[in-house]
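In this view, the complex is presented without one of its protein chains, the others remaining in place.
So that you can tell them apart, the chains are marked A, B and C in the order they are listed, and the count of residues begins at 1 in each.
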Amino acid sequence: MNINRRNMIRASVKMAVAGTLGLQASRVMASPEDTAKALAAFAGDATPTAGTITLTAPEIAENGNTVPISISVDSPMTEDSYVESVTILAEDNPNPEVVTFHFTPASGVARASTRMRLAKTQNVIAVAKMNDGSVFTDTRNVKVTIGGCGG
Amino acid sequence: MHRVFEKTNVALTSLLLVAIVGTANAGGPVDEKLIIDGELEMITRTAAPEGHPLDEVISGWHYRTPETRALEADSFQNPGMLGVELGEEYWNKVEGTEGKSCASCHNDAASSMVGVGASYPKWHAPTSRPINVELQINQCRVNNMGAEEYAFDKSGQKPLTAYIKHQSYGKPVKLDLEEGDMKAWWEKGKELYYKRTGQLNLSCASCHEKNNGKYIRADHLSQGNVNGFPTYRLKQAGLISTHNRFRGCIRDTRAEFPKAFSDELMALELYVTWRGTGLSVETPGVRQ
Amino acid sequence: MMPNRCSAAGLALSVSVALAVVSGSAMSDGPVAPNDIKVENLEIANSVSGASGDAAEGRKVFANRKQGNCLACHANSEMSEQLFHGEVGPTLDGAGSRWTEGQLRTIVVNAKAVFTENTVMPGFYSLDVGADVRESLIGKTILTAQQVEDVVAYLTTLK
Partner (left out) sequence: MAAKPRVKVPKKASAGYIITIKTLVTHKMESGQRKDKEGNVIPRKIINKFTCEFNGNVVFTCDIDPAVSANPYLEFSAKVMESGTFKFIWLDDDGTTIETTKDIEVS
């Protein structure tokens, strides 16, 4: 059962990737198991669906040590309906976990920005968990530059 | 890339080629203005001074990605400002046998240091050579504070230099080449700028004069101006000094590199700073 | 003094390859020292290693950032799996049609012999280098003679 759930999550992540990136979704993920595990730990039994959350990341990161990213989730942010958390995963980093934001209705809007490390060109995945347990996801492929001088 | 996709009439083959090559298509500096916090407009492009090999002097800011440019345009988000604020603490720190800080003599840097960052290297008669802000700080520490010199890139050297230069934020770079032997040092610096070094046999000019605006792999070559130094480099996630950057570049040609503050690098700093004449001091700039 | 840039094993390999490959460019007893290379009509006619080049190996040397690092300056559609191709030099698409093998060899060995002193392209098998060469690299070339041949073999496939 557990395995089935993970497979489902992986499939849905790939679907979300396919939605935003078209053909590039077919590329092989270096650590899909780790990413799926991290995703399952965050999302529980829910199946993430594309939409509602928007991840903004550069198409090209000038240096992988400092990559600015932002997330924004459509939500009224009231006591009855708000975003609980958003996690960011980088599937080809040594560890996929990057950061998890926890919001409250006092946040007003579910928006946050930070700067992250990317070991190489890869997909960055944002996953939002709402207070009703539903889960949404968005993915961006970020190309990490290669310097000119070989040294 | 976006531009490419808009031109639907482009032949399929060239479209594919550009897609393969990635970023390495749109050469040249971006046509945008650097306005810090929407208030302070920086001079990032200006007519070159007489005797300059290029027509226009352009800040390295124009060669960076939109995200990196945005980091510098917001003085809060600019991580180099952490270094500048640390520099202010060093400005006020009492050190040495005389019981003084920089502030003891120079008071408020916001008024006493205006223009300093835009006019160094300067001729220093007592040592008969040009000195930069780092060496001026050391002169003060030894002669007026009774403190030890800062070692290269150590302790307060980078933050304090950044803090002092930041007091000229937006002021155009202008050196006085009339004093002392400045012209001879300028000539020496020019010679070094064109000197090809190392196993790769490259000079500063090979990349930054002949090929600025082009990509070397994913790296967009700038004119190599130093008006943003010490600058925050995303790569090292910290402030990087001018001489550190010079040494890094020379090392990459697979050459032995001169010592920081050596005659060679002081001459080079003088010459390269002059090449950026008219550009606003951007310290702390943000670069890749 | 001839710089010793071929390990005994490498030399043995070159020789055995030379023996195994009966046809191909003229064979000699081993690598030619950089300073002994003759350029005629922009061409270096014979293999500088004494052996034939291996295009597949050359492709690796071409991409390797510590070896040829050719992508730093040249775009190359044949290598589309690699992101970010430089644009300091011309694209190498069709290089194998534009130049003869002997000319390509000259360009890789010492581009100055073809493009004048002003070219920024390093000489990959030349001791005519810049000032203050890093001590550990004095008398050494960027690529070995065999790596040059491998890269040349690869370049000739770019039609």
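Criterion: contacts are C-beta pairs under 8 Å (C-beta built on N, C-alpha and C of every residue); 3 or more make two chains touch, one makes a residue touch a chain.
Note that this is a predicted model, so its numbers are computed, not measured.
K.L.:
For the unseen chain, which displayed partners does it touch in the full complex?
P.N.:
A, B
K.L.:
Of A:L39, A:L55 or A:A90, which one is in contact with the hidden chain?
P.N.:
Spelled out, the listed residue whose C-beta touches the missing chain is A:A90.
K.L.:
Give the residue, chosen from A:V98, A:I125 or A:V144, that touches the chain omitted from the document.
P.N.:
From the options A:V98, A:I125 or A:V144, the contact with the absent chain belongs to A:V98.
K.L.:
For review purposes, identify every residue of chain B that touches the missing chain, sorted by number.
P.N.:
Residues 76-77, 79, 81-83, 85-86, 89-90, 93, 156, 237-238 of chain B touch the chain that is not shown.
K.L.:
Quickly run down the residues of chain A that touch the omitted chain.
P.N.:
For chain A, the residues touching the absent chain are 65-68, 70, 77, 90, 93-95, 97-109, 111-118.
Definition applied: only the chains that are shown with their structure count from here on.
K.L.:
Can you give the whole-Å distance between the Cα centres of chain B and chain C?
P.N.:
36
K.L.:
Would you mind pulling out the distance in Å between where the CA atoms of chain A average out and where those of chain C do?
P.N.:
44
K.L.:
Got the chain B residues that touch at least 2 other chains?
P.N.:
Chain B, residues with two or more chain partners: 22-23, 215-218, 221, 251, 254.
K.L.:
Among all residues of chain A, which ones touch two or more of the remaining chains?
P.N.:
143, 145-146, 148-149, 151 - these are the residues of chain A that touch more than one other chain.
K.L.:
Can you check the complex and tell me which residues of chain B touch chain C?
P.N.:
Interface residues on chain B, with respect to chain C: 16-17, 20-25, 27, 195-203, 206-207, 210-211, 214-218, 221, 250-251, 253-257.
K.L.:
Where on chain C does chain A make contact in their complex?
P.N.:
Counting only chain C, the residues touching chain A are 65-67, 69, 72-73, 83-84, 86.
K.L.:
Show me the residue ranges of chain A that touch chain C in the complex, using the header's touch definition.
P.N.:
Those in contact with chain C are residues 121, 143, 145-146, 148-151.
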